[in-house]
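Here's a structure for you.
What you see is the complex with one protein chain gone and the rest in place.
To keep things simple, chains are lettered A, B, C, D, E, F, G, H, I, J, K, L and M as they appear, and every chain counts its residues starting from 1.
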């Protein structure tokens, strides 16, 4: 295999695995937090605003780890410095 | 194997695995959140609107991680820059 | 192995694994949500309509991740651009 | 190995694994839902019709993911486009 | 290895694994449902007919996934189109 | 390796694994159901006949998945069509 | 490696693994059932005869899966048709 | 590697793994049953004879699966028909 | 493979895996902490300020481990000393 | 590798793994039984003699599975018939 | 592969895996401790200062294990004695 | 590789793995028993002597499985009959 | 690969894995202990000094296992006798 095949092959695999694996934990974590938020609303309806506000700030923070992975995956597909180097005959 | 076989092979595998693995956690997380929403409705029927609203916002957020994976899978099948490069005789 | 064997082989494997793995989490998630819905009905029979409505909307959302996988599997079997390329003597 | 052996071999393996793996989660999910339905009937005998109706709709939805896998397995054995291609001397 | 060995070997392995793996989840799911049915009978003896009826319908539904696997295994041993093709000198 | 070695080797391995793996889930499922039956008898001694009847019907249903595996294992050892083919100089 | 080595090697491995793996689930299942029986006796001493009778019938049923595996292991060591074939210069 | 090395090597590995793996589940199952027996004695001291009698019968039954494995391991080391065959220049 | 391919390939894989694996635990840990915060707010609404303050400090601390991984991933893609060495003809 | 190296190598590995793996379950099982015994003593101090007697009989029975493994390990190191055969120029 | 490729490749992989794996447990441990701190504050608001002080000391101690890994990862990238040796033509 | 390298290599690996794996279960089992002992002391301070005596006898019994592994590891390093044989030019 | 590459490569891998794996359990164990300490403080505020003192002694003891690993990792990087031997032209 020449360099182009190797770098291309690896970039594709890594991009896919990064976003696939990287979306597991945020989805589980958000599901857990969301479940608990609904329980909390059911227990203490008067605190709904404060609960949902804390929930959305927290979800954003958890979502950020999924977004780190999505960013790395897109960089590997569309702005990959290693690929740019090898196809320029580096 | 030549470049075309390698890049094609890898793109197919990665697309499949990305969506397959990437759909595990959202489905589990949504199942968990949905279960808890139903429990919450049963406990506090008066809060049904507020619970379902929070639920659907949260489900959308969880679903987004599945959609990241679906997007990456479709990009790898139909808009793959590495494949475009090798079949153009890169 | 020539390109046709490779691409064909990989497409079959990936299609099978995608739907097989992709059906695990939705089935578990739906089973969990369904269980909880039945518990909720038993606890609060008066809320049956509201519970089943929320349940079916949620199940549809969870089922969507299984359908993403089924779509990708069928694309890989019947509308695979990589296969079309290689059998056309790409 | 020639193309026919490869495609045949892979089709058999994939068909078997698809239905084997694909039947795990539905069976577990249905078992869970069924258990809970029986508990619910024991707790609230008066709601038996409503519980069993919701149960059967839900089981059908869960069973659908097993059926996606069974369909893909049968397609791979009896209506496999890749196999048709290679035995026609593609 | 020639085609006959390969196809034969793969058919045997796949048949065995399919039924072995495919019998795991139904057995566990049925065990779980059966346990819960016994608990339900103990809690609410008056509902025994309704509980056992729901139980047997549900068990049949769960058993169906094991039967899908058994069918595929028997097809692979006794009515395998790939094997028929290769031993006919395909 | 010639065909006879391959087919023989694979048949032995598969027969063993099939019954070994296939006996895991029934044993666990039966153990679970049996435990629960004993608990149910302790809670509701008056229902012993109805509980044991339901138990034995259920155990038979669970045992059936182990028997599917045992049947496949014995077929692979004593009535294996692939083996018959190769030793007849197929 | 010649046929005799292969068949012998595989028979030994498979016999060992079959009984080793096949004894896991029965031992666990019996341990679980036995534990529960002791709890049941402690809760309802008057039902000891009925509990132990159900226990021993159930244990025998669970033990049967271990015995299927033991039978297959012994067949593979002492009455292996594949081995008989190859050492007879098949 | 010649036949003697292969058969010897495999016999050693299999004997060790058989007893090692085969002792896992009985030890766990016995530990579980023993724990529960002690709890039962603490709850119902008057039933100590009946509990210990049931316990020892059950432990013997669980131990039997460990002994199946021990027997197979010793057969493989000291009475191995495959080894006897190859060292007799079979 | 030459040095450039190897170093490039490894850098891509490692960057992807680092951020993918490294985002699992923070997302789960944050989800857990967030859930508990919502429960705490529901139990003790008067302590909301003190709870959310402790929560955000703690989340920042957990997020820091994700950021260590993100930093290492970006260093490997954009400021990799090993890559700089090999493309400078080191 | 010659026969002596192979048999020696395998004997060492197997001896180590046998005792290492074989000591896992007894240690866990004994730890569990011991924990429960202490709880039982705390609940029912008057039954201490009967509890410790049952405990020690049970521990001896669990320990026996560890000893089976230890015996096999020592046989493989110091009284290995396969090793004796090969170093005698078998 | 020459020494430079090997050492570079290994350093990159190890640095990534070290920080990725090394951040799992601290994040989970901190999440657990943080959750419990929030529960404790909700239960005993008067002890908030003492709880948060103990929490932060403990978090620092847990964080230290993540920092050990981060330090090793940075040493492997920027101050690697093995790399320095091989690029100096060692 | 010559015999000395092989036997030496294997002895080192096996010694390390034996003690590493063999120390897992005793440490966990002892931790569990110790935890329970502390709980028991807190519940029933008057039984402290009887609890600690039973605890130490039990810990010694659990520790014995770790010591079996330590003994085997030291034998493999310092009194290895296979190594003695090969370095004596066996 | 020459000796220097091998020893260097292995030292890097081992150092990274040692500290990465070795930091898992201490972080989890400390997180668990810390959580429980906070609960204990919330339950029994008057015992805060005695609880935190026991906590810190215990954390130091747990931390010691992480430090063993850190020490071994640093020895492998900066004071490795095997590396010293091979670069001195051993």
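Quick note on the criterion: contacts are C-beta pairs under 8 Å (C-beta built on N, C-alpha and C of every residue); 3 or more make two chains touch, one makes a residue touch a chain.
Keep in mind it's a predicted model, so treat the numbers as computed, not measured.
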Note to self: Which parts of chain L face the unshown chain closely enough to count as touching?
What the structure shows: 1-2, 4-5, 8-9, 11-13, 15-17, 19-21, 23-32, 34-39, 41-43, 45, 48, 52, 55, 59, 63, 66, 70, 73, 77-78, 83, 87
Next item on the list: Spell out the interface residues on chain M facing the chain that's missing from view.
Entry: 1, 3, 6-7, 10-11, 13-15, 17-22, 24-26, 28-33, 35-37, 39-41, 43-44, 46-47, 50-51, 54-55, 58-59, 61-62, 64-66, 68-69, 72-73, 75-76, 80-82, 85-86, 90
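The working rule: only the chains that are shown with their structure count from here on.
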Notebook entry, point to check: When the CA atoms of chain J are placed over those of chain K, what is the turn angle between 0 and 180 degrees, to the nearest 5?
Noted result: 105
Notebook entry, point to check: Distance-wise, how many Å sit between the C-alpha centres of chain F and chain L, to the nearest whole number?
Noted result: 37
Check: Tell me, which residues of chain A touch at least two other chains?
Finding: 1, 11, 13, 15, 17, 19-21, 24-26, 28-32, 35-37, 39, 41, 43, 55, 59, 66, 73
Next item on the list: Assign the assembly's chain-to-chain touch graph to one of these shapes: line, ring, star, complete, other.
Entry: line
Check: Every pair of chains that touch: which are they?
Finding: A-B, A-I, B-C, C-D, D-E, E-F, F-G, G-H, H-J, I-K, J-L, K-M
